[in-house]
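Complex shown without one protein chain; remaining protein chains in place.
And then chain A:
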Amino acid sequence: MRAAFDELYENYHKDLFQFVFYMVKDRQQTEDIIQEVYIKVINAYDTFKGESSEKTWLFSIARHVTIDFFRKQQRKRNRIIDFFDWGENGHFIKDEADLPDEVAVMNEEMRLVYQCLDHCSIDQKSVIILRYIQSFSIQETAETLGWTISKVKTTQHRALKTLKRMLADHDRGEGTNVESR
């Protein structure tokens, strides 16, 4: 088990941590998810069929674990909203996670782009992180997400469009939600 962990850690840990972190934007939650990913991967290591690369296999598991995490978080949030009856704007209430040091030191435009990522769907966010932040090829991204190449391209295009719209809204002073974070 240790040998499998060492190999995965050496080859992919930095990228894996980065991917999950940009998905959830919280260091503690990232650490928890990463542990879960390793447990699943190590448990399933013997059954890995090698039809995709080890890297895309690992990241597809990381993505599924992260989506599970979002769903659990959404359920909790729904319960809280139901309880306090925050009404229609309840879904705008977001976790006030601090900016990580690495982002906090960057210029305002970069911080804004970082914050606007939250307005992308999970699929759009996955593509943006894999393609731009992780520098995955379109082929690798398609394998990781289990999509066709054309779907990756379409989602990437829509994600950039969403980001552009959010930045434009902010520019027009409509981005109070973005600025409040």
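Basically, a residue touches a chain if its C-beta (ideal position, glycine included) is under 8 Å from a C-beta of that chain, and two chains touch if they have at least 3 such contacts; residues count from 1.
Note that contacts and distances are computed from a predicted model.
Hidden from the displayed complex is a chain whose UniProt protein name, among "GerMN domain-containing protein", "sulfate adenylyltransferase", "ABC transporter ATP-binding protein" or "Branched-chain amino acid transport system permease protein", is "GerMN domain-containing protein". Within the entire complex, the positions of chain A that touch the omitted partner chain are 1-2, 5, 9, 13-14, 17-18, 21-22, 27, 30-31, 34-35, 38-44, 47-49, 51-52, 57, 60-61, 64-65, 67-68, 71, 100, 102-103, 106, 108-110, 112-114, 123, 128, 132-133, 135, 145-148, 151, 160, 163-164, 167-168, 170-171, 173.
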